[in-house]
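Quick one: the structure is below, and I'll ask about it shortly.
Of the protein chains in this complex, one is absent; all others appear in place.
The letters A, B, C and D name the chains in turn, as written, and every chain counts its residues from 1.
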Amino acid sequence: MNAGLAQVCGALIARDALIALRRRADVLTTFFFFVIVVSLFPLGVGPEPERLREIAPGVVWVAALLASMLALGRLFAADFADGTLEQMALAPQPLSVLVLTKVAAHWLTTGLPLVVISPVLGLQFGLAGDALLVLVWSLLIGTPVLSLIGSVGAALTLGVRGGGALTALLVLPLYIPGLIFGAGAVGAVQAGLGVAGHLSMLGAILLLALATTPWATAAAVRIALE
Amino acid sequence: MNAGLAQVCGALIARDALIALRRRADVLTTFFFFVIVVSLFPLGVGPEPERLREIAPGVVWVAALLASMLALGRLFAADFADGTLEQMALAPQPLSVLVLTKVAAHWLTTGLPLVVISPVLGLQFGLAGDALLVLVWSLLIGTPVLSLIGSVGAALTLGVRGGGALTALLVLPLYIPGLIFGAGAVGAVQAGLGVAGHLSMLGAILLLALATTPWATAAAVRIALE
Amino acid sequence: MSIWKYSSPQVFYPIAGSMVPWFAGAAAMLTVLGLYVGFFVAPTDFQQGEAYRIIFIHVPAAWMSMFIYLVMAFWAGVGLAFNTRLSSMMAHALAPTGALMTFIALWTGALWGRPTWGTYWVWDARLTSELILLFLYIGYMSLAAAIDDPRRADKASAVLALVGVVNIPIIYFSVQWWNTLHQGASVSLTRAPSMATTMLTGMLIMVFAFWMYSIAVSLVRLRHIILERERNAAWVTEIRAG
Amino acid sequence: MLEAIALCCTRGERSLFADLSFGLPQGIALRVRGENGSGKTSLLRILAGLAPAAGGEVRWKGALLCDLGEDYLSQIVFIGHANALKDDLSAVENLRYGLALSGIAVAEAACRAALAEDGLGRIADLPVQWLSQGQKRRTALTRLAFCRSRPLWILDEPFSALDGSAVSRLAERLQRHLGDGGMVVFTTHQEVPLGFVTQGLELQ
Partner (left out) sequence: MLEAIALCCTRGERSLFADLSFGLPQGIALRVRGENGSGKTSLLRILAGLAPAAGGEVRWKGALLCDLGEDYLSQIVFIGHANALKDDLSAVENLRYGLALSGIAVAEAACRAALAEDGLGRIADLPVQWLSQGQKRRTALTRLAFCRSRPLWILDEPFSALDGSAVSRLAERLQRHLGDGGMVVFTTHQEVPLGFVTQGLELQ
């Protein structure tokens, strides 16, 4: 009757997926938020195709950054408010693993959709085929980094009023390296330079985040529950 | 012993101001969020001064939009969760006025700071003196519009999990006219054209919002409480 | 025990008090000396004229801004690991000074940029990463301020500080990274070699001056924090009384 | 004074109660009984005008609630499951602004005194988020001390989380209110010693 770690993590993902399904609106909104923010820029900046193409990588990446940051509000806050997080901390499994699982589930419902839609948005800004490809790759490697780093901020601001904005303040600076290499990769391919360097740096960052953030997040959660 | 409408509104503002004071971090974070988002773009877009100057109005305005949208989370959500909103609806004063008061308090703590800092950010993007002035004016007229429109969205998404993102989805489209005329004004002065047209349009939007949104918000609040 | 005994606020409070004057004095003297060397001994720069003298403020501030962050993170980490109140207080005491240093580096840099680059601000990697550092300091302080319960504030902000350490190498190496992205040449690096020895000595003196200053100010702030945190402890009330 | 006529309440497909009628004269307390989920909270929210009834009508002094609007609201006090306290404000501030919100201006000193009277003196200045469950509930209930001029009190599970002494203090307060010709509609699952007779209303 006692379940192993794998089973528990499975249940956790299943549960979060089910909630996301019930709250389809949620998932969709992160998604539409991304789309809208990207679409706002031509309105603010003006329609010159040349200029748009130049700013495209930056705009898409910044929008992805903001979208996944907005979604952080749903990562722990609700579980914290209704006591589920307490139960997670009491689970006879290592909290860092459970946290990592939650982040994974979160990425599946918030990060992945952005990656999927990004080519369409890239087209809006007149990106060429190879640039589009690089954009997708950079986001595919980059968005998990955003979720992982974000989880630390989200956990740190649990139960702290103004969480949303405070989280933003905490995590946005830490997002910047990801942004630089992600947008940089696309910019490089537009400029006809190689992108391997940028993408591998992104990959390195991802590994670093995977190795470190779960512990930090778990620690932050425990602190919040004390 | 029974207090008049003015007194009640006074108390309401005083209370929100006090909370904002307790949560200084809160107010500051919206502010820093604005600063950070604006600072993110050059990283994504690249440092060419010329290009930056061109996109400056759009970027600053979009950032202001997102910042005040993020802050919406604090407009009603907490009051709803802890039952204060229930008590507001039960107050023997017209709810629309109370709501308007709350929005005013909210703007003072979130909108105004953005207006104040905007010139500095403009400088970072190398805006000229007159452009800076117009930027400030456009934000001064524009941010209240954002708060007013936002209040409707915030009220509509009360009690909906992931409200944050959903609010974003609801209000961002409504923000667009403000964005167009606001950023447009700055763009115009950069292009050496007159700005009176844009600004007066913004003013008109503000009046319209003032006249209509409080009722809509009040209605939305009542619905959320049913 | 021997070392641990210093980790008690009560023991450390007077020690800190007795240390402050020395560091303050050293800071004052070194500053005078450094500024003298900087403004009267060091020769006028053949490229930039007098403007370059900002370097005597700018570089020390920039270095301290990074160094202080590391120290702050270290103490925060110790506080988190061993639950020693004093080290957390130390971290909190350091943060504002670090932020100040960062701000000075940005400010002087910007002022310096005007004559040399013809603009106050360029989105050069170093400038940007320094700006991030400022945001990190602010984030650290806001988080600590946003949590009412001091013990929780200590721990939470400590976690943040440790995570933020990642940014320090980023600051240092961002120059190279950026160059691989855009060709925005970083003035800071290109100028470094062409530095007269007198400049260098003056600069180093100023670095030590800033160092001493930071220690002195942090200790003063630390004493305030101790009093604030321990205000109901018997020994504090005694101090208040007499 | 308060009359409910043929009230119906449906939630989703389920009808909680149908054509429920009762009248509440001055000086009487109405205790709504019923097992979990029988519709007590729903009924109280209808009486407070927070939620519309699926059918039937509620009258106050003969007039319909919907017609009275704010005149009715200035006659009642409603305290629900939620405490309506701001975590960041102290008990005193919460009490003060809470009252101001419902149109009752009180000096801080008065609030402090009232809290002290309810045994919350020493925690009056702590942020509410630090208070215990019961302390929060008691802070929320203290507002009643300033609402004696409002005839109708609607209280949902007022005794929950209260310790013995707090329960009896609240019971006394209700009794006094009834003595002054007030009315109370409340629910509770606990068998609390009330010093007054209550008219019962059973929902199933």
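Assorted remarks:
Just so we're on the same page, a residue touches a chain if its C-beta (ideal position, glycine included) is under 8 Å from a C-beta of that chain, and two chains touch if they have at least 3 such contacts.
Model, not experiment: these values are computed from the prediction.
Panel shows chain D; residues 11-12, 34-37, 40-41, 81, 123, 126, 130-135, 138, 157, 160-167, 189-191 of it touch the chain omitted from the view. For chain A, the residues in touch with the chain missing from this view are 1-3, 7-8, 11-12, 14-15, 18-19, 22-23, 78, 81-84, 86-94, 98, 225-226.
Convention: only the chains that are shown with their structure count from here on.
Looking at which two chains touch through the most C-beta pairs, you get A-B. Separating the CA-averaged centres of chain B and chain D is a span of 36 Å. Put simply, the C-alpha centre of chain A and that of chain C have 32 angstrom between them.
Touching two or more other chains at once are residues 128, 135, 138, 142-143, 146, 181-182 of chain C. The residues of chain D that reach two or more other chains are 87-88, 127, 129, listed in rising order.
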